[in-house]
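Of the protein chains in this complex, all but one are displayed in their positions.
Up next is chain A:
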Amino acid sequence: MSALRINGARVLHAYTWLLIAWLILPIGVMILFGFNDPSGRYNQTWQGFTLKWYRDVFALDALTDALVVSLLIAVLTALIAGALGTGIGYALGRFRFRGSGGLNLLMFAAISSPELVMGSSLLSMFVSVGISPGVTTITIAHVMFSVSFVAIVVRARVMTLDRSLEEAAADLGASGWTTFWKVIFPIILPAVMSGVMLAFALSIDDFVITNFTAGTTQTFPLWIWGATRVGLPPQVNVMGTMIFAAGVLFAVIANLRSRSKKG
């Protein structure tokens, strides 16, 4: 029996490492090929080590512009979806009102409906309303699909709040507005921040919906898609590495902060 247990532990170890490798390997390859020195147009076989792509990371104007557009849209999306999603999440978690059930359903419908359908519908809507495609339409589209994620994260946190916190604040003379900003918001802030991060991450690498609503505007994913046919410059790997590093950095900081608060 103990032999069985030891074997079981080994299998579990192997399985765990395999899973980690599965997750990390593609990212590792992306990072590695940012240091590759390819001879031709195609950055697909290892030729030799170089740092020149890091030095010339912003050398391709079109790529840099696309990245800036993507960052702008992601920041706008994170802020707008963060504000709207926090409001929706608080309302859904705290109150029962006419239509709250329907709104709940709508949140999940927005998450689960296929991007192709949403993208094409948004395009025809923008065309019929007469908004010319560009940063505005992309941002509207991104807010539309990411607001549900923020709302769901915030709602989950609000539902765990002790209702008497609000009563205590009111009892001590706080108006509804003051209670929200002085008591509720600081307590749900970590959930709001994870919602905002989620919206940012969803926005910056979205392709399908963006492709439908962009018109001639180039975002980072759209530019990469276009470039794959003629060969990806290694700068793409460098930028991907930087975005990945920023994400890891945020996660580490968030983790450290929550740990120091608990300690």
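Descriptive notes on the structure:
Quick note on the criterion: a residue touches a chain if its C-beta (ideal position, glycine included) is under 8 Å from a C-beta of that chain, and two chains touch if they have at least 3 such contacts; residues count from 1.
Everything below uses one rule, namely that contacts and distances are computed from a predicted model.
Comparing "YeeE/YedE family protein", "NADH-quinone oxidoreductase subunit M", "Cytochrome c-type biogenesis protein CcmH" or "Spermidine/putrescine import ATP-binding protein PotA" against the UniProt entry of the hidden chain yields the protein name "Spermidine/putrescine import ATP-binding protein PotA".
From the options A:V57, A:M107 or A:A169, the residue with contact to the unseen chain in the full assembly is A:A169. Taking the complete complex into account, residues 162, 164-165, 167-175, 178, 182-183, 186-187 of chain A touch the chain not shown.
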